[in-house]
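Complex shown without one protein chain; remaining protein chains in place.
The chains carry the letters A and B, assigned in the order they are written, with residues numbered from 1 in each.
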């Protein structure tokens, strides 16, 4: 039971990471990176690292996504690859 | 170039995969990592510090100098962001909106400005009509977020949480204010000078607690020397709370400073 949830979330994490790298719009990259961080937070909660999961939920999924959106707002959404 | 980097990445990954064969088994309680130091922490933390959350006990007591310097790193990051982006040159173009009629005035001469009052309001280059739903919901939500952040800071000893998480949540509540209203509204409430002082004061609170313990005759950050002042009961937990408050202040201010500098390119006038 434990290992199946772990495996499914790990596969989600890798899919989110690949999508964040390959999508051709930086705003979409920011949002996918937020999703990646939430999946990571779930993974840490499963591993019993509650403090790390809490930190990642507030820092990785919250503030760093906001920073990404702010920086994309001030630069450009365009990317070549 | 792409092919070369792919080869390098595959080589590194292959070597690391080969290395995983020698790693200990997944979830084995008898690995070297959990036999020596952490065993001591788990078995003696409650006796030494009277704090049930082991992560906070290790973070703020056993390894408190490490955490102090991490806070200093966060403060330095905020300072670096300020130094890189802050632009003090006053802007030339001002836009004003006549509230009753909705006419927008564009003033190019920096010497002749309209005093924004009841009839005219200072506005950004692109005017967006205020969204009542977003403003109302955020105004109702923000106090609860801030109370929750303070709860997280205060209950770091007994439940997951602590200065870092609470500080980030408190900072993101200010960022939410800036997003739902506008940047000027936030800076009217929380001035830049206040944020700068808060970020430095957080590190100073941490170091001050450490130095005061030295003055009272103990080691740096030895909380037990505060027992004559605050009483014996849970003195180490109290010291950890003080330290966590310092961390929370610093992290809050740095998050807001980084956000407002990035989103307005250091001009602090208009942003998201």
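Worth a mention:
We adopt the following convention: a contact is a pair of C-beta atoms (placed from the backbone, for glycine too) under 8 Å apart; a residue touches a chain by one contact, two chains touch by 3 or more.
Methods note: contacts and distances are computed from a predicted model.
A single chain of the complex does not appear, and UniProt lists its protein name as "Cation:proton antiporter subunit C", one of "Citrate transporter-like domain-containing protein", "Cation:proton antiporter subunit C", "Response regulator" or "AzlD domain-containing protein". Touched by the hidden chain within the whole complex are the displayed chains A, B. For subunit B, the list of residues touching the undisplayed chain reads 1-2, 5-6, 8-10, 12-13, 16-17, 20-21, 23, 25-29, 31, 33-34, 37-39, 41-43, 45-47, 50-55, 57-59, 63, 66-67, 70, 73-74, 77-78, 80-81, 84-85, 158-160, 162, 164, 168, 234, 237, 251, 254, 258, 261-262, 265. By the touch rule set out above, subunit A reaches the unshown chain at residues 6-7, 10-11, 13-14, 17-18, 20-21, 26, 29, 33, 36-37, 40, 43-44, 47-52, 55-56, 59-60, 63-64, 67-68, 70-72, 74-76, 79-81.
Keep this in mind: only the chains that are shown with their structure count from here on.
Put simply, the C-alpha centre of subunit A and that of subunit B have 19 angstrom between them.
For subunit B in complex with subunit A, the residues that touch the partner chain are 53, 55-56, 160-162, 164-165, 168-169, 171-172, 175, 179, 255, 258-259, 262-263, 265, 271-272.
Across the complex, subunit B is touched by residues 50-51, 53-55, 58-59, 62-63, 66-67, 69-71, 73-74 of subunit A.
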